[in-house]
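One protein chain omitted, others in place.
The block that comes next holds chain A.
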Amino acid sequence: MLPPTPSQTIGPFYGFALPFPGGAELAPPGDPASLIVHGYVHDGAGDPVPDALLEFWQAAPDGSRTGAPGSLRRDQATGAVLGRDGVAFTGFGRVAVDADGHYALRTLPPGGLPYISVCVFARGLLHHLYTRVYLSDPGDDPLLASLEPKRRATLLAVPEREGVYRFDIRLQGDGTHEETVFLDFR
């Protein structure tokens, strides 16, 4: 096995490089099945983290897990980002939180799985973190089932109204709020 290249923080200045127009818009415009996942990223003092970058990866509504190219589709003449073509479901989203630490993702429900995978990057975070947004608790999910209720709750999105889910990420517990469950796949 080759030794891996170490991770380093994304730093504060990725903003002119990584986010792209439409990064938060996985759902084709006007799709009636679309849903919104939104929330805040917080640090261990409970303060919003204004410079986190979130990436989302999920199954297509038909359950396909292959994704599709074209998330950053570009105009070959000007180089400008055209964004997704509105037909293919790429399965990939990228959102930089705003100055309040808030993000909002508009996507379609994942097929065959109750969750959307999340990868968290931030200044001060030396190695990215994985978590999952569960849109519901199917009762037999092995990860959810393995967690005590307080911990499990950090992975469950809270329905706010029809098609709108709240999902906050806490990089560290602040003494009042539970720290988000982060995952290890290695």
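Just so we're on the same page, a residue touches a chain if its C-beta (ideal position, glycine included) is under 8 Å from a C-beta of that chain, and two chains touch if they have at least 3 such contacts; residues count from 1.
Everything below uses one rule, namely that contacts and distances are computed from a predicted model.
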| item | value |
| --- | --- |
| Hidden chain of the complex, named as in its UniProt record, picked from "Protocatechuate 3,4-dioxygenase, beta subunit", "MucB/RseB C-terminal domain-containing protein", "RNA polymerase sigma factor" or "NADH-quinone oxidoreductase subunit J" | "Protocatechuate 3,4-dioxygenase, beta subunit" |
| Interface with the unshown chain - residue positions in chain A | 1-18, 43-45, 47, 49, 55, 57-59, 65-76, 79, 90-92, 110, 113, 115, 117, 119, 121-130, 142-143, 146-147, 151, 171-173, 179-186 |
